[in-house]
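Missing here is one protein chain; the remaining ones are kept as they sit in the complex.
For chain A:
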Amino acid sequence: MAGPGGGSSDVQWCFSQVKGAIDDDVAEADIISTVEFNHTGELLATGDKGGRVVIFQQEPESKNQPQCRGEYNVYSTFQSHEPEFDYLKSLEIEEKINKIRWLPQKNAAQFLLSTNDKTIKLWKISERDKRPEGYNLKEEDGRYRDPNTVTSLRVPVFRPMDLMVEASPRRVFANAHTYHINSISVNSDCETYLSADDLRINLWHLEITDRSFNIVDIKPANMEELTEVITAAEFHPNQCNTFVYSSSKGTIRMCDMRASALCDKHAKLFEEPEDPNNRSFFSEIISSISDVKFSHSGRYMMTRDYLSVKIWDLNMETRPVETYQVHEYLRSKLCSLYENDCIFDKFECCWNGNDSVVMTGSYNNFFRMFDRGYRQDMTLEASRENSKPRSVLKPRKVSTGGKRKKDEISVDSLDFNKKILHTAWHPLDNIIAVATTNNLYIFQEKLN
């Protein structure tokens, strides 16, 4: 009944792998800050607060174990960004990787964009599995031979060698953002991409690093009048002229680059009307959108705010077509969540391959899945306790009422330091990557 990536009612999730250190003492550099599958799902990239990128590659399915899809093993790792200090502005620039976006593969090499707060870099990841041998003027160890000692000539040949994966920075896109970059998105034309900071969005050509076009600028003439910032931006998956950006006030603007060079005037404004009676000090803070993602079909988009996930039909601006509560029980904890700054946590969200299920993270290392078709939701936990190979994950439940059933956890026992902000879903299969603070969990659908 369930097709690939089908409803969560049929899918059972099993633990597959966990990457990272076991010890509780987490170094800041090891905090995972982004997770992204490439377009085939063969590669899985992570970025961390220390500016490092680790890429995992899926092993081809083995005949010995047809029950499970290939495991992900380290393919390449490199230092993408380094800490900097802008002396002119007295600004510390973190090396933390905010986002990674893969380019669709065009040749043997793989390309990805990684960005910190200020600089975007295009990395080329290529394989080398042969090396030339038999030079006339060089020894095998690289030392040069005295030409006078050469008595005969030979033709150098390529011989196989152990696979070496090299990452090299091909482009550095710098100095285009005054504020902190929160998003990058590759256009479906595969030639351009956008980068968004708190107040501006720039359009780049992948080949050109010394120029960038500003396409959105919401900086007010007087900064005292600042009321909202850009929180996320993304290009439409197949309309190269269309992109959206979300704001801290809970609105999403869709822009058409054909209309004008500067897209300050939106083509569409998506906003759910608010009940003025329910307005509180927290209303605006919790309505701030932390992530926006188009569906693979391009027909819908999903937004994540502090307490919910909303699905919008691009043809309807007045309200979302679906709203899913992630952790509504936190509404009565907003005061303490404000005090410990958790209310400002930026959760991401993602679609499954056929747009039938959406997923997002929560606290206590819980993550949530919402099946749009079956109207079911599920809470799962990423923890070392459930990390026996191929063990099925048991759904978790947070008790909201007075009575707590066995196996349920009460709201007050939730660990708010264990947040799952970043999750990713394989583009084709039911394989998900879930990042806790410093560990990466990979879960797979139970195959019989």
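Going forward, contacts are C-beta pairs under 8 Å (C-beta built on N, C-alpha and C of every residue); 3 or more make two chains touch, one makes a residue touch a chain; residues count from 1.
Definition applied: contacts and distances are computed from a predicted model.
The listed choices are "Tubulin-specific chaperone E", "G protein subunit beta 5", "cAMP-regulated phosphoprotein 19" or "Transmembrane channel-like protein"; the UniProt protein name belonging to the chain that is not shown reads "cAMP-regulated phosphoprotein 19".
For the chain left out of this panel, the touching residue among A:Leu91, A:Cys190 or A:Leu447 is A:Leu91.
Within the complete assembly, A:Glu228 is the residue of A:Glu127, A:Glu228 or A:Asp313 that touches the hidden chain. For chain A, the residues touching the chain absent from view are 19-21, 29-30, 32, 46, 48, 50-52, 54, 74, 77, 79, 82-85, 89-95, 117, 179-180, 198-199, 223-224, 226-229, 248, 277-278, 280-285, 331-335, 338-339, 344, 438, 440.
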